[in-house]
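Could you have a look at this structure, given as structure tokens, before my questions?
Apart from one protein chain that is not included, each protein chain of the complex appears where it belongs.
Chain nomenclature is as follows: A, B and C, assigned in order of appearance, with residue numbering initiated at 1 for each chain independently.
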Amino acid sequence: MSKKASLAVGAPIEGRSPARMAWERIKKDRTAKISAFTIGIFALLALTAPIFTWILHTSPDQFHPETLDPSFGTNPIGKLGGISAQHWFGVEPRTGRDVFLRFAYGARTSLSIALSATALATIIGVLVGLTSGFYGKKIDLVLSRTMEIVLAFPSILFALAVTPVFENLLESWGVPTGNATRIPVMIIVLSMFGWPYIARIVRGQVISIREKEFVEAARSIGASRVHLVFREILPNLWAPILVTVALNIPTMITSEAALTFLGAGVIDPTSDWGAMLLASVPFYSVDPTYTFIPGFGLFLLVLAFNLLGDSVRDALDPRSSR
Amino acid sequence: MSLKKKALAVVGAAALASTALLSVNAASAATTFTTPVAPIKGAVKGGTVTILAQGDFEHLDPARNYVGGTLDFYRLFTRTLTQYRTVNGKTDLVPDVAADLGTTKDGGKTWTFKLRTNLKYEDGNTITCADMKYGVMRSYNDDILDGGPTYAKDFIANPTNYKGAYTEPGKDLPSVICSPKGDAITFKLAIPVPYFPYVTTFGAFSPIPKAKDTKQNYELRPLSSGPYKIESYSRGKELVLVRNDKWDAKTDPVRWNYPDEYHVIMGADQNVIEQSLISDSGNAKTSVSFDTNIITNLSKVLNVAKYKDRLFNFDSAYNRYYAINVDTVKDINVRKAIQCAVDFKSILLAAGGTSAGSYANSTIPKSIKAAYRNFNVCGRDVSKKPEAQLDQAKAFLAKATNPKTTLRLAYRDRGVEPLRAAALEQSLKAAGFTVIMDKYPSSDFYAPAAKRGGANEPDIIQTSWAFDWAAASGIVYALFDARTMTPEDAKSNQSRGDFADLQKLFAKADTSATAAQEKILGDIEQSLIVDKAAHVSVYFETSHYMAGSKVGGLQVDGGYSTLSVLGAYVKK
Amino acid sequence: MLKYTFRRIISGTLVLGIVSAIVFAIFYILPSDPARLACGKSCTPDLVARIQVALELDQPLPIQYGRFIKGIFVGRTYLGNTDASRECGAPCLGYSYQTDLPVTELLLDRLPATLSIAVGASILWLLIGLSSGIISALRRGTWIDRTSQGFALAAASLQIYFVGLILQFIFVDKLAWLPMPGYTSPFDYPMDWAKQMVLPWVTLAFLLSAIYSRLTRSGMIETMGEDFVRTARAKGLSSRDINLKHVLRAAMTPIVTVFGLDLGSLLGGAVITEYVFNIPGLGKLSTEAVTNLDLPVVTGTVLFAAFFIITANIVVDLLYSVLDPKVRLT
Partner (left out) sequence: MSAFLEVKNLSVAFPTEDGVVQAVDSLSFSVEKGKTLGIVGESGSGKSVTSLAILGLQKGSRAKVSGQIWVDGNEIVAASESEVRKLRGKAMSMIFQDALAALHPYYTVGHQIAEAYLVHNDVSKKAAMARAVEMLDRVGIPEPHKRVNDFPHQFSGGMRQRAMIAMALSCNPSLLIADEPTTALDVTVQAQILELLRDLQKEFGTAIILITHDLGVVAETADDILLMYAGKQIEYGTVRDVLQVPQHPYAWGLLTSIPRLTGDPNLALTAIQGAPPSLISVPSGCAFHPRCTYVDNVGAACSTLIPELIPVSEGKHHSVRCHMSAKVREQLFTSQVAPHL
């Protein structure tokens, strides 16, 4: 909710090879290393999910009614949500689907949607920010107002509301229903509310860099605008962009899960952490394991991204608080 | 889940019900229950009982009311000719406005009911036989008074082709006759209806003074003849009932009047009402809901003692089944393979396990003894061996001369229905079928599922049926009689069955007496499931209703298969 | 100041107008037919046609929008889908397709629950967030600081829909200290109201206080390095006075800003909190409306929420000028 507060990104980095310096600092930062490692594990899990399907001889969608107790609220047989050698994280109540596989495939869905949305938001944000900051005047006024208006939207609410609208639209273009429309819609909706944060920061940076000597110099020798923007200004923005992106990813992950949890996201049987949490609602009191696993996974991944984001920010701008 | 669907399902049945026979508690018709109902043990007067409802009543006009919970509730201010009385877990048919349960001398073609003469409306006027007749006459205008059952119009003889009190205000309905003294009412029927006293429990048989009738707006302020009257009614928000001091307990064999007021608060959603009732906080202590079955929190409430005490579990009329389309799945062996591939266990698990329902081999419930058959499906007792019989399924599929291995499964996107469909999909796949999952939006399912012909016609339809009253006639005619179908529309005969041998049996049943008819209908269902393999009943749903800790006197009403608030009281 | 306020209100209204136009356009350009949605279960083509006229859906979109806006400011008259026409007084946001109730009425009905959550939770998170942030800043580097900041960082990475369920499991199911969450009127049953609200408050406050704790801490630490704090010490002020009157006073200004914006967006509906705990507030209303494609209600809730956000922005800016004398409103 208050992401805006933590997005305070430092001044432009100056000096000799700031990238090297930042890299040195990150390499010394234990928190950063542990976070990166954690993220790596999740990424690996997501990438190798099909291997586990092969190891466990089942698929994330396969029902296992034999693992459930039909009388006791369809709870998994055995302790801790039916954790066993066959089902490492237990099974899902009602269906007996393997929770570990759903978790692994869920990491796939969550990460791919969050990363795509972040990428899209970054591209839009950077382009708008550059244009707005570089050209100024009327273009800036229009774009800044647009950002203001987007930020005035109650984002979750609006995202929920426009999902069926966009879905309908895609369907009317012949895209099949289900996740084939849901996932692109989610990426669009998430990036729709993500780009202004990036654009705002880029714009501010561009305005401060625009008048610097090296830009003036390039301008004076008659460099084209495109050259100025992409060759002279953009390379000097990578630090604040990187920090914003790093801190944007966890927001995207949680927003994706929230949208799905609220029913506007990924649809069963596709695995997704938000969907798992939603499905666990009727069972949280009798099978808390099933609630805990996706919830804790989400927590770990978001925490790792947040910590890494903080580290990246500190490394790029040591003056920022620590 | 709202009981509204029950009513919707029933509309189809009502049209065919002309030859149906009511079998529940038919014996009690012989006895009369004219004395006031016995007090509920421990009940005290005073307080307010709150009813939490997800939405507004469909209709409060007696002639338009056809929804389980509302049928129970509207009795608080509407008396009908006859009515159900539930006390100590036993439901009987009793005379209400009538003074007896009716008499017939011609085997059910003419029915005469004596009337109580000392009954009053809330405005102090006396209830007359003419008002009872007017109630029936206005119900003929079902174009304006839509939504209700059409029994009166269907059963009562109509030689003059009467069109209703609004369409033909000056005309009379000669088949309904009031005695000169006004102490008896006679109905001449088009056909013999031996169970007519059950039909007269419906709202068309309630007194409405012509002067007070406001047509379609009558439901906003129906005139009370019961122990309570409407104090205020804000559609979609709140209905307040207060005592009607003109009502005399001594004349009423059905109703109690313990609370000072009933408040119906509308507009909260399923989960909000569930949680409110479970929390037992604030006015939820004195609350109950008749349109909110506990679903989301079922596992929790079933497993915690303090919730269990406030939970009412009873079999609903809902049967969940699969219709196998015989038009598209022509080979009997393929249909048998499908039948064997149905995994009862994983389907019921997906629906919530044995606390959410009980396995059923047949859509006729065991409680309808005259028609129920304890046959095996795919050669096994499904309640003992609910798992899919994959080997048999594969064997049948191998035997098929006209094999069809790609099946379209039509289901509705609502609640656990997609999960149940997924459970079936998996066992069908395991048996060697390829399944195309056709998910329909909740609001637009029955019509496309029943559409005959076209490339997208489903092979298997995941659907359900709720009987209006506990008789095979309320089930078999609607689901399996080919005469209901048109070439384009299978209506409620989703399996599209049109078998010569069975249609012969239907013809025989049409003219048979009660017990024989029920037996024939039972045979038809058994044949359709076992021989024709066109239908797979999976389970009957269990209802779970919850009440606040301070509400007493709630009972499961046998008449409407719902939790009745008639005897509710606020515990001191 | 007055002039500035006036100008901000005008521009805020303008933004709201643009937001409403976008919302309106998106929902009404949508391929699915609103009349069909408003028609309900027993729908006939004839009824759809009647509803189309009643809802004025046969009119061009700009005219529809114009009437919609007119409805908000001066009210409007609907034909009604039977025969009688209906007067919808300002501010009129139309009628719900689902319940046929005026949207304005639905919004006002749901406001108390949302208000209960927002006010209770914000008091709690301010108390926890500020105090832990202050203590952390004052005891910088000690174990108290490290513990509380570690905790805050972890809490800020948690999700309401996860924490909510876990807390509910612990406090409602296992310990049975609290009833299931929900909303009862605080005027009729104050104790029950509080008991049912505890979990939503705590969950929301738990996560937000983490953010405020981090914000307060960094603000305090940053301020502590300011020259004016050194001046205050040089004057001989006690550390209490320095921290409260000089450091906190300066560090509070940005926190007040963030708080105002958070509260504003919360008042429009604590969507996830209400959904998790099934509190019938504005957020829950909007999720229900989205599920039922109840467009007038969806439009109404989105606009209502945007109204709160924009109002919060204006209030925060005005407040800022009061808090920070350097800021001149022009």
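Rule of thumb we're sticking to: a contact is a pair of C-beta atoms (placed from the backbone, for glycine too) under 8 Å apart; a residue touches a chain by one contact, two chains touch by 3 or more.
None of the values given here were measured: they were computed from a predicted structure.
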Neighbouring shown chains of the undisplayed chain, as defined at the top: C
Among C:I72, C:A152, C:L204 or C:A232, the residue in touch with the chain that has been omitted: C:A232
Selected residue (touches chain absent from view) among C:L57, C:I170, C:A194 or C:L323: C:L323
Contact set of subunit C toward the excluded chain (per top definition): 226-228, 230-239, 245-246, 249-250, 253, 323-326
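Keep this in mind: only the chains that are shown with their structure count from here on.
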Centre-of-Cα separation between subunit C and subunit A, whole angstrom: 23
Centre-to-centre distance between subunit B and subunit A (centres being mean Cα positions), rounded to whole Å: 49
Subunit B, residues touching no fewer than two other chains: 297, 300, 304
Multi-partner residues of subunit C (each touching 2 or more other chains): 173
Touch list for subunit C against partner subunit A, complex: 15-16, 18-19, 22-23, 26-27, 30-32, 153-154, 156-159, 161-162, 165-166, 168-169, 172-173, 207-208, 211-212, 214-215, 218, 221-222, 254, 258, 261-262, 265-266, 268-269, 271-272, 275, 283, 286-287, 290-291, 293, 298, 301-302, 305-306, 309-310, 313
Contacting residues of subunit B [partner subunit C, same complex]: 8, 55-56, 146-147, 216, 235-237, 266-269, 271-272, 274-276, 278-284, 297, 300, 304, 306, 443
Contact set on subunit C toward subunit B in their complex: 41-42, 82, 98-101, 106, 109, 173, 176, 179-182, 184-185, 188-189, 192-193, 195-196, 277-280, 284, 288
